[in-house]
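Only one protein chain is missing; all other protein chains are in place.
Which chain is which? They are A and B, in the order written, and residues in each are numbered from 1.
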Amino acid sequence: MAKVIGAVVIDTEACKGCDICVHACPTDVLKLNDQVNGKGYNPAYPANHAACTGCKICALVCPDMCITVYQYKPDKVA
Amino acid sequence: MTTSVITPEEIIKKGTVVFKKTELMTNNTLSYCPGCGHGVAHRLVMEVIEEMGIGEETIGVAPVGCSVLAYDFMNVDMQQAAHGRAPAVATGIKRVYPEKYVFTYQGDGDLAAIGTSETIHACNRGENIVIIFINNGIYGMTGGQMAPTTLAGMKSSTSPYGRSIPTMGYPIKMTELVAHLPGVAYATRQAVHEAKYVRKAKKAIQKAFENQRDLKGTSIVEIVSNCNSGWKMTPVDANKWLEENMLPYFPLGDIKK
Partner (left out) sequence: MEDVKLMKGNEALAEAAIRAGADAYFGYPITPQSEVIEYLMLERPEHRTGMVVLQAESELAAINMVYGAAGAGKRAMTSSSSPGISLKLEGISYIAGSELPCLIVNVQRGGPGLGTIQPAQADYFQAVKGGGHGDYRLLVLAPSTVQEMADFVSLGFDLAFKYRNPVMILSDGAIGQMMEKVYLPDQIERLTDEQIVEKYGSWATTGKKNRERNIITSLDLKPERHEKHNIHLQEKYKKIEENEVRFETIQCDDADYIIVAFGSGARISQKVVELGRKKGIKIGLLRPITLWPFPKDIINKLADQAIGFMSVEMNAGQMIEDVELSVKGKAPVSHYGRMGGMIPTPSEVLEAVEKDIANIKKLQEV
C-alpha cells in the first residue's frame, strides 16, 4: 500500500511565530526560523519536510490560517 | 519505493489541497496576538458557513473586546454592537429577517458581564440565533483585567493578588446558566487549542447553525480559549495552562443538546 505523503506551504509573512504548530506536529516537521519576517516574527517552516504526512494538524491549530496542506497518494506501483 | 524521492514541490504540484484558508475569511492580517485562539474560532465559524453555503444570507454581530474587529476578518455582512448588546442587535436583525442566518461572536466580558441581561433574555426568548462565546478568563483588549470568568486565585491587572472569592465572587459558568432556559436548544463547551478539540468544536458550531436552519431556538457554543498576553505566558505554555486549569472548572462537552 502506498504511503500518504504530504507537504505544507506556510505564508511566512502572515505567520506570527506562535510556535503552536511546531508543538502540535506529530512528525516534527516544523520549526521556527531564526530569520525574522517583515513583522519581526520568527515564522514556522518545514525543517523536516520529508516527514510530513499531510495530516493537517498544524493547519487546524494555526490561529492565523497561514498553512496550506497538500497530500499526495502515489499510485501503486503498476 | 518511489515515495522517498518525491520532493515537497512535487507533492504540492501533483497532490491535492487538503487544507486551505476559507474564502469567507478576508486577507486582512488578524489583529490578535500570536497564538490567540480567536483566529481558529473565527475560521471554524466561517468554514461552517461556507460549507453550508449560507455566506450570502448570514449576518454576523461583532462585540466589544478583542474581537471588536471581527468584521475585518469575517467575510460576511457584519454589524458591530455596543458592549454586551450583541444578542439584542442579533434579535433585531433576526426578527426582521427570520429566514436569514444571524450569529453573535462575543467574549466573556461582553457576554457574561456587561451583556448578561441581553444574553439571558435572548436565550430565554429562544431567539433563533447562534451565539459563539469565547471564554479566555480575562479582559484581553483592555489589557488583562479580571473577567467574570477569571478563575479563583488567578492573577489579572485588577486582581493582582489573585481572584479572591470572598470579595470578587466566583467565576461564572454562563453556558450552564443559560442551558436551563427552555428557549435554548443547544448549549455546549468546546476548545480550540489542539487539533482533536478543533474538530469537535467545528462539529458543534455546525450543529448550532443547523439548529438555526431547523428553527430550533438559541444555540450557544462556548469556546474555552487562551489569552497568552493577558496570562503572561508563551502561547504553548498558555495552552498547557488552559488544559490544566481552565478545563477542570469549565469542562468540555455538551451541556444541553
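Just so it is clear, a contact is a pair of C-beta atoms (placed from the backbone, for glycine too) under 8 Å apart; a residue touches a chain by one contact, two chains touch by 3 or more.
As the structure is a prediction and not an experimental result, all values here were calculated from the model.
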| item | value |
| --- | --- |
| Chains on display which the left-out chain touches in the complete complex | B |
| Touch with the omitted chain, as defined above, among B:19, B:32 or B:71 | B:71 |
| Residue touching the undisplayed chain, where the options are B:22, B:91 or B:212 | B:91 |
| Interface residues of chain B (partner: the chain not displayed) | 55-59, 61-62, 68-69, 71, 75-82, 85, 88-97, 100, 117-118, 120-121 |
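The rule we apply is simple: only the chains that are shown with their structure count from here on.
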| item | value |
| --- | --- |
| For chain A paired with chain B, centre-to-centre distance based on mean C-alpha positions, whole Å | 25 |
| Chain B-touching residues of chain A, taken from the complex the two chains share | 2-3, 5-9, 14, 16-20, 23-24, 41, 46, 49-50, 52, 54, 56-57, 59-65, 67-72, 74, 77 |
| Footprint of chain A on chain B - complex, ascending | 2-4, 6, 8-12, 14-21, 25, 29-30, 32-40, 43, 192-195, 198-199, 234-236, 239 |
